[in-house]
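Note that this complex is displayed minus one protein chain, with the remaining chains in position.
Per-chain residue numbering starts at 1, and chain names A and B are given in the order in which the chains are listed.
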Amino acid sequence: MKVKLTLAAITLALASLNTQAAEFLLTDAATGSDVGNWQVTSSTLGMTSGPAFSVEKRRLHGGKQEGVDVLVVNNGELSVTLVPTRGMGIYQVTSQGHRILGWDSPVKEIVNPAYIDLESRNGLGWLDGFNEMMVRCGFEWTGHPGYDDDGHLLTLHGRAQNTPVSMVKVIIDDQPPHKITVLGQVAERTFKKTQLVTMTELQTVPGSNAFSIHDKLTNVSDYDDEYQIIYHSNFGRPILEKGAKVTIAASEISPFNDYAKAGLKEWQTYLGPTKGFDEMVFNLKSLGDSKGNTLAVLNNKAANSGVSIHYNVKQLPVIGLWKNTDTESQGYVTGIEPGTSYSYNTKLQRPLGLVPTIKAGESKHFDLTYTVLRSSAEVKGALKEVAKIMKGKDVKLVKEPLAKE
Amino acid sequence: MKVKLTLAAITLALASLNTQAAEFLLTDAATGSDVGNWQVTSSTLGMTSGPAFSVEKRRLHGGKQEGVDVLVVNNGELSVTLVPTRGMGIYQVTSQGHRILGWDSPVKEIVNPAYIDLESRNGLGWLDGFNEMMVRCGFEWTGHPGYDDDGHLLTLHGRAQNTPVSMVKVIIDDQPPHKITVLGQVAERTFKKTQLVTMTELQTVPGSNAFSIHDKLTNVSDYDDEYQIIYHSNFGRPILEKGAKVTIAASEISPFNDYAKAGLKEWQTYLGPTKGFDEMVFNLKSLGDSKGNTLAVLNNKAANSGVSIHYNVKQLPVIGLWKNTDTESQGYVTGIEPGTSYSYNTKLQRPLGLVPTIKAGESKHFDLTYTVLRSSAEVKGALKEVAKIMKGKDVKLVKEPLAKE
Partner (left out) sequence: MKVKLTLAAITLALASLNTQAAEFLLTDAATGSDVGNWQVTSSTLGMTSGPAFSVEKRRLHGGKQEGVDVLVVNNGELSVTLVPTRGMGIYQVTSQGHRILGWDSPVKEIVNPAYIDLESRNGLGWLDGFNEMMVRCGFEWTGHPGYDDDGHLLTLHGRAQNTPVSMVKVIIDDQPPHKITVLGQVAERTFKKTQLVTMTELQTVPGSNAFSIHDKLTNVSDYDDEYQIIYHSNFGRPILEKGAKVTIAASEISPFNDYAKAGLKEWQTYLGPTKGFDEMVFNLKSLGDSKGNTLAVLNNKAANSGVSIHYNVKQLPVIGLWKNTDTESQGYVTGIEPGTSYSYNTKLQRPLGLVPTIKAGESKHFDLTYTVLRSSAEVKGALKEVAKIMKGKDVKLVKEPLAKE
């Protein structure tokens, strides 16, 4: 392989000319180093046989996003914006210059966690930075704010998303199709409290309309611990619109709270932007095939555009559905949220059996694939997959919430 | 117009050779960019017919001010230090190398909000950074810390001052007198909670002994909201001294709390630094002329030096007077504070009718002019303006506080 690199890249790159891939270590807390603004492209790498691709790291400025790094993985078909400074969340996905996955949050900046106080507003500080397409809610806890049994405030959706990653590595396979892998280490480390370290991984193949997540959570302490994770995946325009539809392989669905009862029957369809709607949340028990594989599908009204999320019920047994079809300026968005848990406070989920244990030294894997559906045929294909798992059965409607906040 | 610019300035400047002004976009979160250290002067701009002026942006280092930007607008007569990283507050104003407006706070650094936890000390974290001549207390709330009716802690004096501005723009008129305008956008954006965006504006004309504020607060959400603002304007040496005097066009004045009752009668005069004094606060109902225009004046004992603040009672109906004539090292200072509200917690001001509503999409304007009074004549002129509004009446003394904290 012939490689052209910038000086900075050469300095940090793990020399790998005799291996299967080009590796670039962009950020590494262990050595205290960071490559700064950085880019590779299929051209500079001499990987020109397939679709053109690039990976670029850039530092943002201005307001509360001062000092935030973004990492844009452009596979030629999709351009995925990762945010190392914010737990390697996914800000958005564009295609041909237009956003295809993501939403318009009232929060406009990609906020540096240095400017966020998770404990503010009784544990709602997370809302000061929420605007991503995919947020990891975890791993120490995942749900709504509230005082846990020991009297400590668990803040909304955990700390992972507001943790700058300790290590960022980009790996590009030498051989076609030159698969691109981005690793990012999220370290939740507090003396006496937690040692949950997650190696996040995003993979995509040049030219593909999909990307996959392969996270590995490890409890590096010597004691068993609880963990929780929700892959809070959020979609607004262009997929979400009046008449858009969500389809989820699940055995049952229940309203999150009393307010959501009124929307239970119509859970699969979406309103347009609706003033005063606020949000309705539903809890679903995911249903997988014989191997546990399953998926959720969101498509537009014409059913010729959408997104699917594949995941595995053995890893992520439940899925939340967040319908926030309020006005555009409030953030017209829906969340499709595979997880170990629902969004209740941890205290309420222990009785539901949704606060799993991770043993000392144990690792847990979470694999999800996000696929952009670009035609009626692709939408149909995804819906057929759901139908195959459901085997003609309907999702059972359970009228009462599982817990009361 | 002939313009000489640095490369960085050229890159970011909005080309405006055919327009009425030279515009420089220094910081812009929308594009993630910041110009870094930067300067223009009347010379580099070729605007040499009038008084020399300059505008300089500089990044500070050391302690808790690491990464803070200051923007110094020197109009030839006054040099105004703005702090983009702290909500575009005004740190101080110097004239001929000496501070004329500002004070000596125990807080010596210009503190980066990244190092401030507003919720600390039961909501008093704001005090870790308080040292400016002018602080915006707002706009989501404005007063003393306390739990609001919904159980959330409202921290001291709101969040605006600890919000790094999202956009900084400098505009200099092509035509004499080459008015200088600095815009700064303060975005208070929290998902589900608030979307109050304020375009702050400072204007000054080269050679002038005054500068004006023209803030435009917009509720960019689709829902009506409450707002509050106090322009917390603080003056110590050289104007404040034993025998200094404050004069305010107002219909009535009352003590903020029981402690201030003892100082009610002598509200207009100041003690020298007085150990054990702590602070006395008074609440005044502002009185305007037929158009609502009004002013407050602070002058030294000799009445040959001072400052006036012009504002409009339709925008800012009340004014707080904070007399903190404790010892020098504690911060010998007085605050003259035109606002929508007093400094009580929001919960206490709703019954007083001092928590106004801003409708969805609505904008509110706040215009103030700070004038440095440099002679007996200028002080007299300002006091005459107050007298004209007061029409021979005295400010009515109300003995009891309006609320009990």
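The definition used in the following text is that a contact is a pair of C-beta atoms (placed from the backbone, for glycine too) under 8 Å apart; a residue touches a chain by one contact, two chains touch by 3 or more.
Note that the coordinates shown come from a computational prediction; the quantities given were computed from them, not determined experimentally.
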Contact with the hidden chain, among A:L45, A:I90 or A:L118, goes to A:L118
Checked against the full complex, the residue among B:E23, B:E66, B:D174 or B:D289 that touches the missing chain is B:E66
Full-complex touch with the removed chain, picking from A:S221, A:S286 or A:N312, is A:S221
Out of B:S120, B:S212 or B:S363, only one touches the absent chain, namely B:S120
Touch rule applied to subunit B and the missing chain gives residues 58-67, 70, 105-109, 112, 114-115, 117, 119-122, 124, 127-128, 130-131, 275, 326-331
Subunit A residues touching the chain left out here are 27-34, 67, 113-114, 117-119, 151-153, 155, 163-167, 185, 187, 189-193, 195, 220-223
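Operating definition for what follows: only the chains that are shown with their structure count from here on.
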Chain centres from averaged Cα atoms put subunit A and subunit B apart, in whole Å, by 42
